[in-house]
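As you look at this complex, bear in mind that one protein chain is not there, while each of the others sits in place.
Right, chain A next:
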């Protein structure tokens, strides 16, 4: 298409695509994976691609340096950046580990002064960085922070105050220092461009007056997710200003006077014809839930993971939600609630069931294998499941796999580490064996329960499309990890904790790790020497060990994080991180 080789074996100039046209064409390609492929075709395509790229996705902020990115892609408007290893969400990574966004912002302020969007996940973000972002990038529009930490609501003040063209402020589940809700009042009267506002995870009360005025003047607002402090009648007022919303996160769904009339709120949703996503619903009770029924018919995503609903309450609600594709629940709904899911939501593609009280070990129920089976019977299109339970059987999972062969993401968490099939007392090997054998499209797998090396043998043999694997308290020997490293060709992320995998296992992946984004191993059987060997053999990997205390040469390596990089060893590693 681009060039033709003539009979003399030389490129013919005349048939070459003009760069501008090529760039135009390539500009239509969004997926960063496709773009990576494009850039490998030839030098012209590499150049056209890099000039036409507007969005760069960096899955591991240490795999590349800001300078390298800036040098390669001169015209970036949007950056997605991910930092810490995923297990940092569960307190396995000490604070001050790194992933500071500031070096990136500093580089971007010169390279991309017209940067418009920044999406950060598991990055360390300070208030100073947020202020820097707000003041140095004049056209800045969209900020999304997920699972980040290190900042406070003061940083949000800076964003609200200075970003005159802000379209998106999306604050989710961060380790944020909530100093109060004043930040919201910092949006100037002149700001009318907001399209997405999500402050659901913030605790402090904002000024309702400021919020109402903001919502009223931002006519393009389509996503609004408020926090728990917003009451039902306040929500009603807000909705009257923005019936065009497509995504809504409510505040508390309970009034103090339970005997108050529901009729007041009956019409709250009647004008919201475009609503496809609903979340929030804190404290929702059967008394007020019916208020949302008018909006349910068009919903495709319902997030009830903050609402402690019981099975009957859920069943009543779901009978109105026939078009749901994604559903998030708390396990308070029980197996009976899941039966209702199976019978009401035939189009369901994603189900997440979170434990209401995960750390309270006396609560011995929630949902079981039978709830999962019920859903699988009624929802054959399921492709994404995250399921926390306290008991499971191999037979149930086999049934589920048969019912739903299209799983792409299967994350099963049996909350008791190393728990066997509670009926047969056998390991859960056959369960995951069934999944990987039947669900050939599987990309992501999280395993749990009592598992021997046999599970990993199955995974290595059958899970040919697997990209992400999470393992905890599983396996019997090095063989387990070796099976996976040998068999899973497309593996990109492997995270392991508390498994008996040792040096042989680690080193069996010597040639594989460069084709992966990262490997995490904690509380396994790996020693420092093995890590040193790996680091020496593979200079293009960063082999980082997190040490709790000083040990001898061949002491245990408690937390090992290995990732490929073109940026060399980290220069900002804290003292407890040793790069070998």
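General observations
We take it that a residue touches a chain if its C-beta (ideal position, glycine included) is under 8 Å from a C-beta of that chain, and two chains touch if they have at least 3 such contacts; residues count from 1.
Operating definition for what follows: contacts and distances are computed from a predicted model.
In the listed set "glutathione transferase", "Eukaryotic translation initiation factor 3 subunit I", "Auxin-responsive protein" or "26S proteasome non-ATPase regulatory subunit 2 homolog", the entry agreeing with the UniProt name of the missing subunit chain is "Auxin-responsive protein".
Only one of A:112, A:288, A:372 or A:473 touches the absent chain when the whole complex is considered: A:473. Touching the missing chain, out of A:39, A:368 or A:408, is residue A:368. Checked against the full complex, the one of A:147, A:198, A:443 or A:508 touching the unshown chain is A:147.
Within the full complex, the residue among A:128, A:154 or A:312 touching the omitted chain is A:312.
Remark: the residues of chain A touching the chain excluded from display are 87, 89-92, 147, 173, 201, 203, 205, 228-229, 252, 282-283, 305-306, 308, 310-312, 330, 332, 334-336, 354-366, 368, 370, 388, 390-391, 413, 415-420, 422-423, 425, 450, 470, 472-473, 476, 497-498, 500, 522-526, 548, 556, 558.
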